[in-house]
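All protein chains but one are shown at their positions in the complex.
On to subunit A.
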Amino acid sequence: MTASNIVELYGVTKAFGALTVLHDIDLNIVEGEILTLLGPSGCGKTTLMRIIAGFEPTTHGRVIIKGADVSNLPPDRRPVNMVFQRYALFPHLDVFDNVAFGLRLKKWPKDRIREVVRNMLQLVQLGDYGNRWIHELSGGQAQRVALARALVNSPSVLLLDEPLAALDLKIRHHMLAELKRIHQETGTTFIYVTHDQDEATILSDRIVLMNGGRIEQIGTPEEMYAHPRSLFCARFLGETNILDGAVRACESEVTYVDLGTGTVKVPTNGTALAVGQKVSLAIRPEALQVCRRAQPAATEGDANALEGTVEDVVFMGSRVLYSIRTPVETLKYQATRSVDGVMLAQGEEVRACWRPEAAVLLTH
């Protein structure tokens, strides 16, 4: 066990009857981090969280929390607490009693409970709401109570199951900032489940991208965005252009890919590829450089280029989104608005260029 790992999963497998929803998951969660389990619905992220909480037994594999094997312990004997998707606040208790629930079970003295619960309500900015009934709260307030009810027990790990899914967009962004603040103030490890890539990138120290019951990729949001290791990852996180082609030549540094209309260069992704193998290039919309075809190319000589026509222009204030039709694919191109106000117009003949290292080579 590494000292800084607060949760360790070894070969966690979960099957419901004939259906296997988690395949042999190995994962370490570092103390104090916000780790997001990200993926489309049905990818197994919620099941994995419920396994850590103790609501689902594993079919195979071990769950270690703080160095102790808790695989066979019920939820009430694990040092983790959970914020449920629909909060699951107790409707027969008021806010104070909801938050005090865990401490009363631990038989804390009354005055101590009162003090700690008050401080916790203060932390989530609900200091005056102790005697409110649950049905009197707004969605955002209920969310805060759910957070306070879990955090007041000083869990080793706080589990959050799509906690913002039931809130509307405006409150959601506010709550994300709140979650970050609360994380900083408490220093608790957060495991956060979501299908929303924006929430994941804004909040996380590390993202675990899941697909079909397996871990697709683990990394910081920036790593995941800049260096997706699979088509799935490239598509799931942010906007991206995918160009399909075949390997023409593979050198140690550079791979040449035939897109059908011409050959482009891309950094080799580690493995040697056979000539003729089908591959894809992923290029982020903001990594393209687009200029009018009449003008000379602004980039260095070895830049890749595709010629095309501006098909659509969407002005979004600080950014402008273009669709550029090329013989290969319609490219998404994102530009920051230039101060001199020069914008490409619909129908203009352009050249889309990118430096080889701006693209990521992905095998199928």
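In this section, a contact is a pair of C-beta atoms (placed from the backbone, for glycine too) under 8 Å apart; a residue touches a chain by one contact, two chains touch by 3 or more; residues count from 1.
Methods note: contacts and distances are computed from a predicted model.
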Options "ABC transporter permease", "NADH-quinone oxidoreductase subunit N", "Nucleoid-associated protein" or "Na+/H+ antiporter subunit D": UniProt name of the undisplayed chain: "ABC transporter permease"
Among A:74, A:260 or A:327, residue touching the chain not depicted: A:74
Residue among A:4, A:72 or A:131 touching the omitted chain: A:131
From A:82, A:142, A:250 or A:290, residue that would touch the chain that is not displayed: A:82
Options A:23, A:62 or A:114, residue touching the unrepresented chain: A:114
Touching residues (missing chain, whole complex) on subunit A: 53-55, 74-76, 80-82, 84-86, 88-92, 94, 96-97, 101-102, 105-106, 110, 114, 130-131, 149-150, 153
